[in-house]
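One structure coming up, written as structure tokens, with questions to follow.
As you look at this complex, bear in mind that one protein chain is not there, while each of the others sits in place.
In this document, chain identifiers A and B correspond to the written order of the chains, with residue numbering beginning at 1 in each.
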Amino acid sequence: MSSITIDTRASRKVRELLKFLLENGKIDAALTMRRIPENNSYDLALITDASNINEAVPLIPVMTVNAGQVLSSISTSGKKIAVVLKPCELRAFVELVKRERGSFENLLTISHTCGGVFPLDLVEKGQIEELIPKYEKTISKGEIPVNTRDTCRACEHFIPMNADITVSVAGECESEKGCMMYLNTEKAEEFAEGFAGERSEQKFDPSVLQKTLNARLAEKEKLFASMTASGPGLDQLVDTFGKCVGCHGSNSVCPICYCLLCDFESANFDYNLPYFEEHLSRRGALRLPPDTIFFHLGRLTHMSFSCVGCGMCSDVCPVGIPVAAVFKKTGEKTAALFDYVPGRDAEESIPVMVYKEEEFSDIG
Amino acid sequence: MTDSERKGAVLPAAKEPGDAVLDFLRLAITKKLADAVILPMKVPSGDSYAWILMNDISLLDDAVPIAATMPVQGAKALRSLTRKGPGNLTVIAVMRPCEIRAAIELSKLGQVHPDNLILATYDCPGAVQLQKYVDDPAGSEKRFAEMLQKGKPDNSAKPVCHICEDFSLFDSDLHFGYLGLPDKEMLVIAGSDKGLELLEELGLASAEDLSVWEKGIDQLKADRIKARKSAFKETEAQLRGFDGLLSVFANCIGCHNCQSACPICYCRLCYFDSETAEQNPDALITAASKRGGISLPVDRIMFHTGRMVHMSLSCVSCGQCSDACPVSIPVAGAFSYVADQTQRTFEYTAGRNDGDPLPLRQFRKSELPGVHELVKDADAEVSSHE
Partner (left out) sequence: MKKEFTPRITSFLCKWCSYTGADLAGTARLQYPTSIIPIQVMCSSRVDPVFLIKAFLNGSDGVLIGGCHPGDCHYETGNYHARRRFAIVRSVFESLGLESERLKLSWISASEGPKFARVANEYTEEIMKLGENPTRKSIFL
């Protein structure tokens, strides 16, 4: 597999690639982030007309919606689509493919080494453009931009897994050297055939990002340690999730939570009055609506092993609960039980669908 | 109950309005006139409130009947309690007027069964925006104390509070009034037979004259009506036309938080989250091809306008949608403006307990002349083509 040297404005080169693919009929559509100049905002867009590709900002450190989630509703169209995804979005999509919510068949996946994304409140304040130069400088040095999502700063999976094309942005994209675009698969070679650029046989070398990795791991340890500051246990849990307003926004923006109707919104969780009477007689009081902590604990057991740590849940929480940090921390543990890494391999089954006869000998 | 039938009682003086309410509730529980109460209580982390259903009288000490912010719309708490039927518990719920109004709408929609509920409300100065409260609970409490004293919202309050005419309302069973009254004085006024009965059974001294309080309220109301007019004008200018709509909702990420925070949107599975509304992948690509590109997730404007059509007749302008929006879209301002128009069309006011059924549950053979004009125009156009 080969690679293409691109200049430091990697975003432009990806845009050119998308344009090339559209113009030459190699794809029917491109899924990418887009800037909406009149509103100073961004969205995820499916672009079919090459003349509209100028609006694309494929590598912008903004995630308005986890693109993996959106992709699950269009990937089976039978049309060829090139998709630019952040590594966690790609991993989320892999998790969805395992759940039969999408297919790679007609997709060309383009991803990049990721410096993390800015929280939505910075996006909404229109501050992104001014933050980008410093952001790019920081990540090219292998350091962590300060004002990105907390789970981004603590993310060790910033190198795409399974992407057809990897654009190196973080760490090695220094001015004199230029960035690289790695064609990882036959599919990538096929699609990029005829695309201008100096080719070489260079392969992506993750070791250049060791410094970034170390920084991220240190940041992760700090984040996880900060979460148990006030001591673990039920009180800590109530402290963290006690102010939850029950909007279930964390669930609706979660790419893994694909259920049309979440169990916690179903009639299973409507109670008759005797239920409340019983609680009154036992505890003297009960929160209304009930099941606030239950919802989060339930979601942790249902999906945490597939959590890709994208951070959407924290961003949409109206009361600033660090949902993503809790899910990332807990999810790493539940995934580790099965030696599982969410999004690593679409052929892998999700842990609850399979079993080994000999395992967990301490249970039972 | 008409204005002249209103009866009130004077509550014994207490430090703060909230304390007088608590004393009243203690009395009601001790005299076994209520089995339980629903009140806000500070959550253990201290930066928000939660609705607590309680019958343990000692817990009342920690309750805050008139809370600075409203994290969960009270009508949702009442819905979770009585959705499946009224039950046998007599429960007094003390909530903001917009929460009571939402509960009344939900009872018309069959989602709240108020038979054994005693809905109590109070003169509401407004509520601090949720995010502002969470960011600075102590400062917000201080500001709210000032709001409470003046009876007016300040700029930490939700924008819709500034334009709320129904901040003091009688369509509850009980109303605690204190605005415009001399310091530390509080009235409790019955708004229904249920409320009157309770007051009589409690043996509270009745107040002959409500006029001082009524005058105070009317003065404050005049300000709000003025603010409402100018706010609606502003919203109209922003929202008008498709471009206006697009720009107001430009940052929408499609999380549907506004819908889940909305007390009126009670559907378990919103139409816009259902399979019916899901676009099939081919249709999406086709739609994109027609325009050269399409913004994802699709139907975000459809969702908001759809919701306006579905629920604005019952919108009580509580502002929960704006508080829940992660990208600070002024959802509540837009919905409040639209609701004002749709409710006016049917001469309906959401949240009134006057026996008016929901507009879409009834019709008159001759009504809505404006629509007839539209139909006539359309007919004329058709015949001119023939």
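Following the convention adopted for this analysis, contacts are C-beta pairs under 8 Å (C-beta built on N, C-alpha and C of every residue); 3 or more make two chains touch, one makes a residue touch a chain.
In this text, all values refer to a predicted model and were calculated from it rather than measured experimentally.
Colleague: Pick out which of A:K137, A:K222 or A:K333 touches the chain that's been left out of the picture.
Modeller: Considering all chains, including the one not shown, the answer is A:K333.
Colleague: Taking the entire complex into account, which one of A:P61, A:P87, A:P160 or A:G242 touches the absent chain?
Modeller: Of these options, the touching residue for the absent chain is A:G242.
Colleague: Could I get the residues of subunit A that touch the absent chain, sorted low to high?
Modeller: Touch with the absent chain occurs at residues 228, 231-234, 236-238, 242, 263, 282-287, 290-294, 297-298, 300-302, 304-305, 326, 329-330, 333-334, 337-338, 351-352, 355-357, 359-360, 363-364.
Colleague: Even though one chain is hidden, which residues of subunit B still touch it in the full complex?
Modeller: 41, 43-44, 50, 52, 54, 59
Simple rule for what comes next: only the chains that are shown with their structure count from here on.
Colleague: Flag every residue of subunit B that touches subunit A in the complex, lowest number first.
Modeller: It comes out as residues 35-36, 38, 43-45, 47-48, 50-56, 58-59, 71-72, 76-89, 130-131, 134-135, 247, 250-251, 253-257, 260-261, 268-269, 273-275, 278-279, 281-282, 284-285, 288-289, 292-297, 323-328.
Colleague: In the complex of these two chains, what residues of subunit A are touching subunit B?
Modeller: Touch residues, subunit A against subunit B: 28-29, 31, 34, 36, 38-39, 41, 43-49, 51-52, 55, 64-65, 70, 73-79, 120-121, 123-124, 235, 238-240, 242-243, 245-249, 252-253, 260-261, 265-267, 270-274, 276-277, 280, 283-290, 292, 315-320.
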